[in-house]
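Okay, handing you the structure first.
Missing here is one protein chain; the remaining ones are kept as they sit in the complex.
After this line comes chain A, so read on.
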């Protein structure tokens, strides 16, 4: 568990390196990449754009990380974004305030998440199938809410959530960084992180150890629904309208990719939200590089694919085994459990 700062740094080193490389590419194709302006009370610059445009993926990957840690997956987040955006839009169009709209959207997100959670935890439907239901049906629900149109609105409060600023920083950036930090902190400062990892690695053992895996699973999907709802509101606010068909389209895949790039195994278990957020930023940096280099945007998808492949190869059991053997074949030929050389905690007796 990345409890200590040192452990956390060690855990996210690969992501930091990849992110640095991606940012470096940005600088190469666009030397002014890191230049930041302060105009009209708002920060401007390419790096700010990366942080801002990456907000929806970043928000989604917070919940997705937790879901994947339980050995699940949530395919419905894109559709939940559409539902939440539609809910918020229709509420302000009906004359409610922005705050009511936000709460309404979050509540729908929570209901969607709880629905997924119940399918997975209580009915024991495989997560990929259970969330596929809402992925498909969700956009239909969103269309019912918007009544088939792109529901535009002019409520300044709601628009500020997507396009506004707080102390000069775009609101979306503030939201994802704060929420990410809060959730990452909360799971590690309570026992939730460990319990979630435990049910992801071995649910049978965890249940026998007295963990309430059912409630935990529902909660995890609920958090994922909430994150998706927040992302949906931001996207809707950004374009000042709810587009049931296109809001968050395919974004669930970016979120999963971010989690994977963050070094979290799709088989569940140990997770790091910070690493996933870095993954989201890596994806956005790659998008930015392609945009800034003037390459046709079609390349984006191919390069993304190459990136996934590269990271999956590095994560594959075969490669990690080779890596392990390479490191092991140093001074100690066989660092097995009997090897009396404690590396991390020297105070332990090992014999």
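Here is the rule we go by: a contact is a pair of C-beta atoms (placed from the backbone, for glycine too) under 8 Å apart; a residue touches a chain by one contact, two chains touch by 3 or more; residues count from 1.
Heads up, the rule we're going with is that contacts and distances are computed from a predicted model.
Trainee: Considering the UniProt annotation of the chain absent from this complex, which name among "histidine kinase", "ATP-binding cassette domain-containing protein", "Sarcosine oxidase subunit delta" or "Sulfur carrier protein ThiS" applies?
Mentor: The record names the chain that does not appear here as "ATP-binding cassette domain-containing protein".
Trainee: Where the complex has a chain not shown, which of A:123, A:167 or A:204 is the residue touching it?
Mentor: A:204
Trainee: Which of these touches the unseen chain: A:13, A:149 or A:212?
Mentor: Answer from the full complex: A:212 touches the omitted chain.
Trainee: Kindly state which of the options A:150, A:192 or A:266 is in contact with the chain not pictured.
Mentor: A:192
Trainee: For chain A, which residues lie in contact with the unshown chain of the complex?
Mentor: With respect to the unshown chain, the touching residues of chain A are 1, 3, 189-192, 194-195, 197-198, 201-202, 204-212, 269-270, 335, 337-345, 348-351.
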